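One structure below.
FYI, not all chains are in this one, though none of them got moved.
For reference, chains read A, B and C in written order, and residue numbers begin at 1 within each chain.
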Amino acid sequence: MVHKLKIAAAGLGRMGKRHAVNFLHRTPRAELVAAFTPDEGEMAWAKANLEPYGVKLYSDYEEMLNYPGLQAVVIATVTKVHADETLSAIAKDLHVLCEKPISLSIEKSLEVVNAARAKPHLKVMCGFSRRFDSSYRDAHEKMEAGVIGRPAIFRSQTCDKHDPSGFFVQYAALNGGCFVDMSVHDIDLALWFFGEDSIIKSVAASGVAVVQPALREHNDYDNAVGIVEFWGGKIAYFYNSRMMAHGQEDTTEIIGTSGKLVVNGNPQANFVNIYSSAGITREVPPHYYGRFEYAFVTEANEFTAAALDGTKLPLRIGGALRAVEIGSYLQEALTTGKKLYFDETGQPIEKSKL
Amino acid sequence: MVHKLKIAAAGLGRMGKRHAVNFLHRTPRAELVAAFTPDEGEMAWAKANLEPYGVKLYSDYEEMLNYPGLQAVVIATVTKVHADETLSAIAKDLHVLCEKPISLSIEKSLEVVNAARAKPHLKVMCGFSRRFDSSYRDAHEKMEAGVIGRPAIFRSQTCDKHDPSGFFVQYAALNGGCFVDMSVHDIDLALWFFGEDSIIKSVAASGVAVVQPALREHNDYDNAVGIVEFWGGKIAYFYNSRMMAHGQEDTTEIIGTSGKLVVNGNPQANFVNIYSSAGITREVPPHYYGRFEYAFVTEANEFTAAALDGTKLPLRIGGALRAVEIGSYLQEALTTGKKLYFDETGQPIEKSKL
Amino acid sequence: MVHKLKIAAAGLGRMGKRHAVNFLHRTPRAELVAAFTPDEGEMAWAKANLEPYGVKLYSDYEEMLNYPGLQAVVIATVTKVHADETLSAIAKDLHVLCEKPISLSIEKSLEVVNAARAKPHLKVMCGFSRRFDSSYRDAHEKMEAGVIGRPAIFRSQTCDKHDPSGFFVQYAALNGGCFVDMSVHDIDLALWFFGEDSIIKSVAASGVAVVQPALREHNDYDNAVGIVEFWGGKIAYFYNSRMMAHGQEDTTEIIGTSGKLVVNGNPQANFVNIYSSAGITREVPPHYYGRFEYAFVTEANEFTAAALDGTKLPLRIGGALRAVEIGSYLQEALTTGKKLYFDETGQPIEKSKL
């Protein structure tokens, strides 16, 4: 009989539910044995949707980690507890798949990275789902195969459908700002396509708060543009927005010396086109899950395989930290209005020394 | 605990493997308990891929049907045994999901339909996967919602990537010809969009054997076009081909009095576009499974739900028979070169009586 | 100084105006010297738009032909006078560019063809504008260069935007029916891509009158589908419609043994896409002139060059006749409901002899 990875799910909010269901129903080599949530509404959902499949439910995270034979945990709780929950799991010798970001604090993130490095037999991964998306992977393979020559320019955007409820304004205070919360995915992709060891040279950014002016109270914006220059002749530029009328539009261009790869240049919800007196129309997924659902399924399966077989994961916990770090520099450039400079080791150069 | 539908898989060829895996790993409310194949190579695959998950393997179909507590069977064996295997399963009071076609013989098909109708508590379904595809469903819902007015013209094609190995030539002798084997999907869609009770008025068809001239020995073609006129002012026209250079291209247009819906007018394998000195290129899925993979998963899940809960299926076994019947008329029109006519009850009109 | 072709325009209706303006302003080597119309409204337009540029106006066609030094005439009057006006012009030794069709009568058309052949120094052309369209030409060149192997299947449609005014119903009585009036362009393209000497083997068609039921009084339809089989393993199939909600959609596919060329698979009015809560929308040209404007300009220029330099035209008057002839067979198949058969010389086979 197949040996399955015994995994527990922590946090059953929007994304937590999806992780739990993916490990329960769409990851053949994993067995979701336990789930934790401190929230009553989420617990009710778990009783209806997880318990009937034999999943044991907990309202205490640490208690859940004592589930007999538990091997791994997927963490999708609120950001502020990610790091401590990950540290607890590592301490119990569990593999960890943690939603991004590990922490908004670089120091705390480093603590997690170091704990993970101290136990190299454990798989500790921060979930950058686009790394598991088949289109991004196809583009990366094509680039590796030389289809576009040497990559030099990288454009990527994370653009959400406008949510008039103002949910994002509340969320803004907790999430580190638009470059850390949204563009971090694009930054991670830039590192993947340019090389994980790419070193930043300068960072500049500008933003506006157009449809959610209240974001300015939280020092945040609903549209922002940033440029990250890397040493060695590479430039990435980013756009994030929470103002799209049509739906989610996460588009990436990788431009090389002899060609270009575009991922999702023409968003579409499905294969239907509507021909009407308005013209020809196609619909667009309203949310990122409409675009990346199967990337999350692949993530669950590959994390499981890595934990069971010791195979390599497509990204290490340290890489996630670098993306958050660059996102924080962009955020600093955005909120101060200043351009930031870095030396050839990636260390910030004081303005007074320029 | 969830009660799962105990299901067995018959036939583990290309499509049989996929059905088995879908019921094993991607259908939460089903439990694949048994599988049958008379083929040694397929049995070896089953030992490696099914047995470790607790699936009992059989080299005898009837024996498998005696698996204790079995409730359903999915049949993906060779066409000529579909009908008898379905009849055996119905006799044992099992739900059946059978790959199309039930039979190349209308009489034999009718026998199955009648057996199924005699046991209305059983779900007996012929697998027309496109009925479960999210894009086709979206188009159908839009039509039902009045987006295109009254549908009047239906264009649909099933076009396979050219297989220079000549596999199709061998296959041709067994499969009933291009309209029965390929266009039957498009015909079924026409009935779905025009109404299951649409009555044919005339049928005409023309074909050529261009890349596989040997098909002519089997009275078949590798490219064929047909028109089906229905009573009440509706026309469907079809194209099937086994000659595509670029990949699978199954496209459908539903044209109404105030708009048009197009499904898969622009085939694409994924969201990547390649910009090179050749221009801008996107790749296309090489096979129908690249286009319809998730339709098969939905099919497995909805069949399971219908069997467990007694809910309605999107198509009945009788409907499948009608699609095959129209396909057979197109095939007759194709091979004889004659146009066929039908009265307002759908009965053929003898040419001498015209 | 450049010698310019002195040309006159006959008929100043919708298309006549465009021809006159094209020869006046967009054909450097031509000089529009005269124009004729029997219509008062058109004459008023001519006084405002042609006369100021030195164009002499006539209300009598024959009189205009006596304009001193006249070398050519472009005819865009009503269909029923096309043939006689062309014969008059040939008699006066003038080059002729005549709008299609020459005549709805095959006999009358033949008379024109013979008159033209008797004066081989004259350029007598029937305007099939798509032959001058840069996209169709690019596709033809690619086919000639072997990009798709040997062409075997040809799909082409002429689909007009629905005109609720019912203009087409009135027009229908005069125009020979939908295959002769609309699909004749697609048929001409089929002959161009398959070879002008392609010989028809069978013809079948079906039609419906959905949005203009009054067309049935004129024995015509607003949507029709037809198949033309050619000797030598080639099939063309056609769709015409006057029911499009979104605009003009003239699409052509040429399918060969190793590839496919599609012309205008994704109609668009311009390069703008609108992203809104409805999704992503592009507009479509409302009329054929929005799609083919520059083809008409090229036509005027190439006709002029051919008349001045004696160079070859892309199509001869006889070819136009063949397209109309095939259109008439499709029309016969449509209105009688019968499939028509032809021998290897293209002669109709009597049904009684089948």
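To be clear about the criterion, a residue touches a chain if its C-beta (ideal position, glycine included) is under 8 Å from a C-beta of that chain, and two chains touch if they have at least 3 such contacts.
Small disclaimer: the values here were computed from a predicted structure and weren't measured.
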item	value
Given 3 visible subunits, total identical subunits the whole complex contains	4
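Here, only the chains that are shown with their structure count from here on.
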item	value
Superposition rotation for subunit A onto subunit C, Cα-based, multiple of 5°	180
Centre-to-centre distance between subunit C and subunit B (centres being mean Cα positions), rounded to whole Å	41
Subunit A-subunit C separation of Cα centroids, rounded to whole Å	57
Junction residues of subunit B - those touching two or more other chains	148, 258-260, 265-266
Residues on subunit C engaged by subunit A in the complex (per definition of touch)	244-247, 249, 266-269, 274-284
Subunit B-facing residues of subunit A, complex	1-2, 24-26, 28, 52-54, 134-135, 138-139, 142, 147-148, 258-266, 269-277
Subunit B residues within the subunit C interface of the complex	148, 150, 152-153, 155, 162, 202, 204-211, 223, 225-227, 229, 233-235, 237, 239, 241, 243-246, 255, 257-260, 265-266, 337-339, 341
